[in-house]
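Structure first, commentary second.
Note that one protein chain of the assembly has been removed; the remaining protein chains are unaltered in position.
Order of writing sets the chain letters: A, B and C. Residues in each chain are counted from 1.
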Amino acid sequence: MGYKAFLSGNEAVAEGVRLSKPHVIAAYPITPQTVVVERLAEMVEKGSLKSEFLHVESEHSALSACMGASSIGARTFTATSSQGLLYMAECLHYASGGRFPIVMMNANRSLALPWSIYGDHRDSMSLLDSGWIQVYAEDAQESLDMVIQSYAIAENLKVLTPVMLNLDGFVLTHTYELVDVPSEEEVDKFLPPFDTPYKMDLENPKNMGFSSSPADNMEFKYQQHKAVLDARRVIKEVDEAFGKAFGRSYGGLVDAYQCEDADFILVSLGSTTGTVRTVVDELREEGIKAGLVKIRFMRPFPEEEIVQLVRNTKAVGVIDRDISFGYEGTVFTNVNSALAKADLQLPKLNFIAGLGGRDISKEDIREAFFDLIEASEGKKKERVKFLSLGVEIYE
Amino acid sequence: MSNGTATINARNITDKEFFYGHKACAGCGGSLAVRLILKVLGERTFTVIPAGCMSAVGFIYPQMCFLNNAIISTFPGTASMLSGIAAAAKALGLKDYHVVGIAGDGGTADIGLQALSGAIDRRDRIIYICYDNEAYMNTGIQKSGLTPFGARTTTTPAGDNIPGTVTQKKNMFEIVAAHGIDYAATASIGYIQDFINKVQKASRVEGTSYIHVFAPCPTGWGIPEDSTIDIAKEVVDCGLWYLAEFEQGEFILNKNPKEFSPVEEYLKKQSRFKHLSCEDINTIISSRDKKWEKIRKAWKIK
Amino acid sequence: MNRPLLRKYEKPKHINDYPVGPCFEAGYLVTENSGWRTKKPVVVKDLCIGCFYCYMCCPEGVILRKEKLIDIDYAFCKGCGICAKVCPKKAINMEREGGKDGI
Partner (left out) sequence: MIEIRWHGRGGQGSFTASKLLGASAALYGGKYALAFPSFGPERRGAPVLAFTKIDDKKINDRSEIKKCDYIVVLDETLFHESFFNDLKDNGSIIVNSADSKAYSSYDKTKIKTVDATSIALEILGKPITNTAMLGALLAVSDIVRLDALKKGMESFMKGSLLEKNIEVVERIFFRMKGESL
């Protein structure tokens, strides 16, 4: 039987990994991911997790080792954050192109310079195009559950694409909360052992990771694109099956809260979503029809789902813990593109918040909703607004 | 992971070829090294080759030139990918196999050094072989950390101001040995029996092993394509390369020439050294002599 | 089978005919290397003592051990001439393709 535990996001991920039984774990420590690898090392030491644990000398090597292990059919896990994620950038593209179904936890953390160990999404967003499936968890329970789901998604033979599970640094990785930890038997039943014909095999040798000339290369890239598109259906199926097995499901690519009749919708991802939920409740009590769209997967991007959810609202806002300097937040770019393709004409505002670990308060979220209300009334608002800047910025 | 106990030689080595139909330049020393390594290790071998000449000539879809399992790694990731395969093979309970990486001088001494150091530190059960052709050949003959003093490359052009490469070759063998590695050796494709003996020995090591094999590149060195073996022998005979091993914390010299063949003759055969002055050649000779003085004093001589 | 056979390759017509990711059958050869050659090695059978040194030195692996003698897989020989150069008995001649003598 499963049990209840009071765990941090990092520890919940470690429990999810233990239950998923990877053959090989290779990781390099970096704040705020470290607790995950510490817990996994403890589990291996105790024998509750029978994995080969590789103490690699860099993040590049961590992912490279996972690719090696995956290439002979092993289930693998790694975890990183921020500078480490960027250090393995080459391997990220390599792993998706190699179709290695690796699962990696990324503790979302700001990028230098200036140095910061605190949370934002600039690390994962800057690697949105690395070909990985990207999922963002809201709380510790979802973090644990999504480790297990991520293996089921990544290893599906229609997908065979690595999955990056993102947890907001500190706000999620270091916060303790109540978590249902499923039993090994339950997880074994849900997640069968990894089995693939596309591996190096002593009885059936393969050449892998090869070159291809311009005459074929684009076809391989098309396959990769199709696999991530196909993942949309697999993600929903896995989530439904998970719901049946464990009594918890998350809605697939997106989750919606109070959107049915909402006049004003904020789109957010990760742990910020919890704060938005709270504000939506408060505003509803005040008579304002607020709603929330939680993007769970940035790749594949839930464009149809978002269009459906916001179709009848008066204004849409997107909260980004990221900024593409000189333009706008990356989530906003994606949402805006989806709405434009669907010819949805409505005010769309981008709120940049929480960069470098700046707290995203309920007041910030209220401010965003009130900007949406004003925009829907025809008032001109900044299209890209930095929330809670501590200084004047007007010239 | 057995190879039997008998020494492998020209008569009893397997008929099977594991690196066939590749598109390396005619007379390529690196491709001969790969071919011989795989003939010694056999079909139950996982081979990792980083981006570089051997991967560029061996795996161009749909022409797959490795008959055993083989994969291209990232340029810096030869050793780390090997570690991953070795760990997975253990976790999956595979039996009787080898895990070998074959990387060039740049892939080993420059961009891949960090991963190699990590693998040796972990004592991962892998064989790492550096085929040294003394420059980045796949990209068109640029200087690497193993390009010797004096050599002209496309990034160390020789002219009135600079005599080609001004740095000394990194001492990979001793860098690796300094890790306390289980087994390391130097070799040359000019001394084939010695080389395959060492590969065979490496295959029986319980931890990490490293072999640094000198493998000339006719294209990059400006030598006729039929003289690869001769030049690889001559470099040992003139003392600019040596055949040695590192085992149980001890350096062992395998071949101690009574007399060296003339260094000038070795250099003059290669267009990459054509420009060297007498002074440059004297610099090379005196650093050779210094090295050998040290070797003969400190190493066990077999 | 000691060496892979040359196969006829047909370019895939449907995306599903491509391998899934860069993962393909080992030892799959679709082109020869014979065209790389200007000269080819020819063995003088009377001189060959079957020491197999040329066999060991060939970067292509195209020399075949036959009882005491050798044979050459000309489909994949690039004509580098290493075999001729290293032969202790000078039992291999490099001959111009098309029948003319070598230098």
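Just so it is clear, contacts are C-beta pairs under 8 Å (C-beta built on N, C-alpha and C of every residue); 3 or more make two chains touch, one makes a residue touch a chain.
This is a predicted model, so every value here is computed, not measured.
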item: Omitted chain - touching chains that are shown; value: A
item: Full-complex contact with the absent chain, from A:Tyr28, A:Tyr87, A:Phe170 or A:Phe369; value: A:Phe170
item: Touch criterion as defined above, residue of A:His93, A:Lys236 or A:Arg277 at the omitted chain; value: A:Arg277
item: Omitted-chain contact residue, chosen from A:Val13, A:Leu54, A:Ile360 or A:Ala375; value: A:Ile360
item: Subunit A residues that touch the omitted chain in the full complex; value: 4-6, 31-32, 117-119, 169-172, 174-178, 271-275, 277-278, 357, 359-362
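As a working rule, only the chains that are shown with their structure count from here on.
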item: Touch-based graph of the chains, sorted into line, ring, star, complete or other; value: complete
item: More contacts between chains, A-C or A-B; value: A-B
item: Distance from the mean Cα position of subunit C to that of subunit B, given in whole angstrom; value: 24
item: CA centroid of subunit A to CA centroid of subunit B, Å; value: 43
item: Separation of mean Cα positions, subunit C and subunit A [Å, integer]; value: 52
item: Where subunit A touches two or more other chains at once, by residue number; value: 205-210, 212, 216
item: Interface hub residues of subunit C, defined as touching at least two other chains; value: 19, 22, 24-28
item: In the complex with subunit B, residue positions of subunit C that touch it; value: 2-4, 9, 19, 22, 24-33, 36-37, 51-53, 55-61, 64-65, 76, 78-82, 84-86, 94
item: Subunit B residues within the subunit A interface of the complex; value: 43-44, 46, 48, 55-56, 58-62, 64-74, 76-77, 79-92, 94, 97, 114-115, 117-118, 121-122, 124
item: Subunit C residues within the subunit A interface of the complex; value: 11-12, 15, 18-28
